[in-house]
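A single protein chain has been omitted from the complex, and every remaining protein chain is retained in its original position.
Our next item is chain A:
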Amino acid sequence: MAPKDGTPSGGGSDSRFFNTNKKGEMHELRMELHSTDRNIKVDAVKKVIASMTVGKDVSMLFTDVLNCAQTANIELKKLVYLYLINYAKSQPELTLLAVNTFVKDASDPNPLIRALAVRTMGCIRVDRITEYLCEPLGRALRDEDPYVRKTAAVCVAKLYDIAPELVRERGFIETLHDLISDSNPSVVANGVAALSEISETSGRDVMKISASVLQKLLAALNECTEWGQVFILDSLAKYTPADAREAEGIIERVTPRLQHANSAVVMSAVKVILSYMDVMGGGAHADSIRALTRKLAPPLVTLLNSEPEIQYVALRNINLIVQKRPNILENEIKVFFCKYNDPIYVKMEKLEIIIKLVSEKNIDQVLLELKEYATEVDVDFVRKSVSAIGRCAVKLDRAAERCIGVLLELIQTKVNYVVQESVIVIKDIFRRYPNRYESIIATLCDNLDTLDEPQAKAAMIWIIGEYAERIDNADELLDAFLETFEEEDPAVQLQLLTATVKCFLKNPEETQDMVQRVLDLATEESDNPDLRDRGFIYWRLLSTDPEAAKLVVLGDKPVIEDDTFRLEPNLLNVLVGQIATLSSIYHKPPEAFVVRAKRGATGSDGMGVGDLGDDIEEGDEEEYEDDNDVNRGGGGDDLLDIGGLSMNDNAASSNYGNLGLEPDMFGAPTPSVAEPEARMSKVCAPEKSGGIELWAGFRQVQGAVKLELDVRNISSNVPVSTLAIQLNKNSFGLSPAAQQIMCNPPIPVGGSGRHSVELVVNPAMLVQAPAGQPASPQIQVAIKNMTTGLVFYFAVNFAFEVLFSPDGALERATFIESWKSIDDKKELYGTVSDLPPASTDIDQVAAKFKAHHIFLIARRPVPNAEGQEVAYFSMRTTTGMVFMAELTFKKGVNAAKVCLKTEQIAYGVQAKVALETLLRS
């Protein structure tokens, strides 16, 4: 296409040709787009799309391409729409030109075109388009053609993602409900999908499965596409049947799905059945449960004949199922034996399940298998197999001896990593069955030389120390290790220290020198605090009361059990409810990895902030020059150069003047914009508090201190409705303004809610910090769940910046005076490193600080130090304490020095911590 004469070697003129060529290409495309021949037109649009795919910018052809949308040809229309979706975001204004086409197409006689228009409009996330979307969407939802209706159903979910209030206003959710009873199964499926999606994003149950809805869903289940069946089953899983009879009825309708060829359908059906089995309970339904248990096994086993990816998904889920209902697969252990050519990730998961299913009945078979695996090629798999043998021994008392036999055989192979892994598990076996298998220690000692991994070494040393009295040359063995003490891994060093002390207590005469040497090494040579501390403890114990030392060091150890790979019951219940979701793959509750998209934080807003940032920088550069001039006159050094600072006044204030936008951002009378969010941290785990998880954080709202509480009901069967809160006396005198927290509506299992508790300063609640010591940041909180009567406690660190009041800006003169008057002893120093990029720029820091009522007083470059700059800040708490800070930044270094002065030195640390946290955030 492009003229060839542009490319030959032409020296400097090449680029010119290239440009013309490019222009020519675009021009040519444009001509083709306007062609009357349909084929040429289609080809041209295809070329445009191709360029778009490889990343070329073809947005300049927007109007030309849009023109092509005026056609009855579906294929061409699809291509144009594809182009539109791609450029809608970057060209919102131009996209509006397409609105007419969309609206026209949405009432085209051809249902495919109507659907296409609705589908595409939903994908264009431009606000103005959304307004125009509602009308056609409303019509499409009631269209006579099922294809249009099914497309419209999904479009409601799209609209909800952009403008939830529009969906509610227009009553689209009710329309979706009507679609559930649609005569066409695809429409039902997409309707269900849309409703579940809205339920999930809004956190409210918009699905509302009633008896009649339930019947419709079950009826549609037989007719739907495979995907539709998955959507329906997944929403059924969220429904709790009223009683055992209903549960059984639904299960009956769901079980045929276990025979579906699509594994997603099977998995979702398994999920429904498992969660309903809980509702059925035992007792009268024990028989049906037994029957179901038998029915579930074959489809689960069949999943293991699918593609490896599906096998992996199935295995991760089976791992959970086996823990919840071990009897489903108790006789199927053989199917989890690894095939030689299984992918490694499948093998690893199969091993996990083998260990969970192993029993006295099948242990011999399992051991033969594991031994076979231990000779395979893949190191990780071999190690895991060896460790599995050990876990079998720990799990099954009666088989322990046989397991150890196999391990000893494996040690004879002398394969380095097999030996090391064996030693590690044998240590666990010793801890499980003390004084039973010590006869094998000799064999272990023969293989000392092969150990080169810290974990294996540590295990071996532990064994030597523990059984020193039965090993003739224990001291010599330890001595050999001691030669390289300093080079060892900390874990090995700790074990060596302990083992030597044990050895000494058992045989004091011959090991006195050795123990002295180890204690010296640990306490004097090492800079590892753990090692040093342990060394000192032993030293003191041994020097004051050797008998007590014996009791402590050689005391009985708790017997371990094989619970290392068991999930905590609450979590297990949550996860079993999440079967056939990613949650069941990661073995984490969904909250741990699903981040709810925050609305409004995307797109143009982000751009706005960026622009503001640019403005600040520009103003800043001018400021620098002024500053330098002043300083050249001032000279001087150190802090006391503050004289220069005052001369800076005008410049500094003009700097503020430059920031024309600033008041809009931070000083606006509607404080909700600028009020910083609380930093939430998890303070209370569900197992402590009857299944409720609490997250807490502090923030200031219009001058009031608020304690933000996120209440998440993980597994409490009683919905959380009323809580009472009380604070222990604390360093800040804070106490709740009202003691009751009402959760309205109550929070059911799996739900969560946020509440803020206003805190007021009450002198009666104040604890004075002991003289000369910093105030504790900790606040102890007691919560009582009024429904269950359960009381639980947690502690949370106060965010000191929340106390800073908006009137904290000091006069410059006052600042200088106070700064000079405060004694150097009341000064705190520190360096904050690894700052995010935004915290290395003083302007951005000042802006951030200002939101927290920390005010920039002045700034200046450090004389004689290239690129360094100091900024001074002041803050005042609502209780009247004043803090002053000096922050030093250096260009290109993501760290800052913080120096803080205050009369209330007890709270100085808190203020400093607050500054540092803000800098890091």
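Throughout what follows, a residue touches a chain if its C-beta (ideal position, glycine included) is under 8 Å from a C-beta of that chain, and two chains touch if they have at least 3 such contacts; residues count from 1.
In this section, contacts and distances are computed from a predicted model.
Colleague: Going by UniProt, what is the name of the one chain that was not included in the view, given "Centromere protein T", "Collectrin, amino acid transport regulator", "MHD domain-containing protein" or "Histidine-containing phosphotransfer protein"?
Modeller: Of "Centromere protein T", "Collectrin, amino acid transport regulator", "MHD domain-containing protein" or "Histidine-containing phosphotransfer protein", the absent chain's UniProt record names it "MHD domain-containing protein".
Colleague: Which one, A:Ser181, A:Thr302 or A:Asn528, makes contact with the chain that was left out?
Modeller: A:Thr302
Colleague: If I consider the whole complex, including the chain that's not displayed, which of A:Thr255, A:Gln323, A:Asn570 or A:Thr888 touches that chain?
Modeller: The one listed residue touching the chain not shown is A:Thr255.
Colleague: Using the document's definition of touch, tell me which of A:Thr130, A:Thr511, A:Ser526 or A:Thr581 contacts the absent chain.
Modeller: A:Thr581
Colleague: In the complete complex, which positions of chain A touch the hidden chain?
Modeller: Touch set of chain A with respect to the missing chain: 42, 46, 49-50, 53-55, 57, 73-75, 78-79, 82, 90, 110-112, 115, 119, 122-123, 125, 145-148, 150-151, 154-155, 157-158, 161, 184-187, 190, 193, 197, 200, 222-223, 225-227, 230-231, 234, 255-257, 259-264, 266-268, 298-299, 301-302, 305, 307-310, 312-314, 334-335, 337, 339-341, 343-345, 365, 368-369, 372, 375-377, 413, 415, 578, 580-583, 585-586, 590, 593-595, 597, 602.
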